[in-house]
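Note that this complex is displayed minus one protein chain, with the remaining chains in position.
Take a look at chain A:
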Amino acid sequence: MTAIGHTGLEPGRLPARRRWATRLEPYLYAAPAVILIATIMLVPLVIGISYAFRDIRLLNPFSGGFVGLDQFVKLSADQDFRLALGNTVFWTGTSVVLQFTFGLILALLLNRPFAGRGIAQALVFLPWAVPSFLSGLDWAWLFNPVVGPIPHWLTALGVMDEPFNILADPDLAMWGPIVANVWWGIPFFAITLLAALQSIPRDIYEAAAIDGAGAFERFRSITLPFLAPTIAITILLRTVWIANFADLIVVMTNGGPADRTQIVASYIFTTAFRRLDFGYASAIAMVLLALLMIYSLLLVALRQTLLNRS
């Protein structure tokens, strides 16, 4: 407790009510935040968990009963869910790897002082400010041969036989949202990694250069070890975030064609929003939550064993 504020008063004569007020003070500052989060996030979370064990379909007035584990049994045989699970791994893995790689390169490029760095930084970070729904629509248009240039370029390069929309091709459609996601997410990684790069003391590099270490050697033995904690935490958080990120898919493909771009998060949204089957949506969400928690725990455990070994 910060007691300094009371030294001006006569110590020991602090009335009990006053003492209580001081003790309550931090809670008063925090109360609005806690109340808001508890009512709008925790209460629905608990209700949502209970839905997973109930039959709640908005269009069926007779639903609402307790069904135990029925929806999880149904889920274990659901082919769409299994497909969505595979798609989620592909979507998340590819997006994170590409965002991280291009983000790291960008951070390294921007870490070097040059004329016009401020404006260059503002311009390359711009996609981050674009609303996600708009970035999805924009890329859907770019991939559309009617108004977008990308299919025509790919045809000119010989990659495509004739301009077509990859979003309509079941085998390629997932690359549409992934490209949009990478474009949109590079700045996030670059911003985070750039801040970490700038906190590395300059003189370490100078000492290494004097010792004759080349650029690659300096990157490997100074930059990477310094960045490692930031990289680990950013990738962990970002993976969970992207696995849950359904906006681009809902906007660009709505899960199609033939459910080939449906990820678990968009499947939950579709089940709740279009089929209005709240019970089943909550059951899927529970499974997603469990999988993400297992993933996070595995990664934390892996990090711990690596730390202990070194």
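Basically, contacts are C-beta pairs under 8 Å (C-beta built on N, C-alpha and C of every residue); 3 or more make two chains touch, one makes a residue touch a chain; residues count from 1.
As a convention for this text, contacts and distances are computed from a predicted model.
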item	value
"ATP-binding cassette domain-containing protein", "Carbohydrate ABC transporter permease", "Cu2+-exporting ATPase" or "Elongation factor P" - which is the UniProt name of the missing chain	"Carbohydrate ABC transporter permease"
Residue in contact with the excluded chain [from A:V67, A:L83, A:L106 or A:I166]	A:L106
Touching residue (missing chain; options A:P44, A:G86 or A:P170)	A:P44
Contact residue for the chain not shown (choose from A:S135, A:T223, A:T239 or A:T261)	A:S135
Contact with the hidden chain (one of A:L69, A:V97 or A:L126)	A:L126
Absent chain, residues of chain A that touch it	1-2, 4-5, 7-8, 23, 25-27, 29-34, 36-45, 47-48, 51, 56, 105-106, 109-110, 112, 114, 118, 120-135, 137-139, 141-142, 146-149, 152-153, 183, 186-187, 191-192, 194-196, 198, 230, 233, 237, 240, 243-244, 246-247, 250-251, 265, 268-269, 272-273, 278, 281-282, 285-286, 288-289, 292-293, 296
